[in-house]
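Submitted below is the structure of interest, expressed as structure tokens.
All protein chains but one are shown at their positions in the complex.
Coming up: chain A.
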Amino acid sequence: MDQFLQQLVNGLSLGSIYALVALGYTMVYGIIKLINFAHGDVYMIGAYTAYWVTTYFGLSFLPALLVCMVVCGLLGVLIERIAYKPLRKAPRITALITAIGVSYVIEYTTQFFMGTSVRTYPPLLPNQSWTFGPITITYLQFVIFSVTLVLCVLLTLIIQKTKIGRAMRAVSADENAAKLMGISVDNTISFTFFLGSALAGAAGILVGIYYNSATPLMGMVPGLKAFVAAVFGGIGSIPGAMVGGLFIGICETLVTAYGNSMYRDAIVYGILILVLIIRPAGLFGKAEKEKV
């Protein structure tokens, strides 16, 4: 039992990261029905930005986090403007292929300039941990939980309570009707990319520090897992992405803890398939008819 609780904490910290990245997938999909496969690489850029500002400018954790979020947010807007906007009226598959292309461009451009060597970080957070009965939580795990929690609350507030949030929901519901109501669809989509990518940037710095490493291809696997988390929770649904991320993180941890680690992905994806058979739109997704 003691071990179980500790494994749950391990799973939560892993799942928080997946959730942060999954939010970006789900937001972009919600608004323009695009699976942005370059999202995992924005997260990688976040980790590299953190490396730069902490190593060369000596920033401490919080300022570095903000810089990463802004840099990644702007990168997301840039990607949208250059690669996706011209294709908004093209068939969906075209934009999807472009997204895969953008992903490779980011990965190998980074590799060209930064090399393949692993980058490591100066110590940013105290090497401390607290013990509550059977559970030990490290300072870093605590930071990951709290940053994720704060960002999720902020995001929900933005979407539910602000004007731009209402615009986002409107564009997501019906792009043309939103345009007729005087909403700037371009700006709203850009803003969505900004928010989603900023969250990926936050995940990037957290993971970079947590594992003390940044590599050009680090975004591939978490990007895929986060995408799965978003689908699992119901793509387009914000609470779904959070729950999906946490679920996959905890699931992976428990399978490796009590089962054979080699079956980890098989079991996690098996559960995913089951859930999708029972609820094709994902846990929190709304089943809606495709408009023809």
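Criterion: a residue touches a chain if its C-beta (ideal position, glycine included) is under 8 Å from a C-beta of that chain, and two chains touch if they have at least 3 such contacts; residues count from 1.
In this section, contacts and distances are computed from a predicted model.
Colleague: Of the options "Spore germination protein KB", "Cell shape-determining protein MreC", "2-oxoacid:acceptor oxidoreductase family protein" or "Branched-chain amino acid ABC transporter substrate-binding protein", which is the UniProt protein name for the chain that has been left out of view?
Modeller: "Branched-chain amino acid ABC transporter substrate-binding protein"
Colleague: Check each of A:93, A:180 or A:262 against the chain that is not shown and name the one that touches it.
Modeller: In the complete complex, the chain left out is touched by residue A:262.
Colleague: One chain isn't shown here. Among A:111, A:146 or A:160, which residue touches it?
Modeller: A:111
Colleague: Where does chain A touch the missing chain, residue by residue?
Modeller: Its contact residues with the unshown chain are 3, 6-7, 10-11, 13-14, 108, 111, 115-118, 120, 127, 136, 138, 207, 211-213, 215, 217, 220-221, 252-254, 256-257, 260-262, 264-265.
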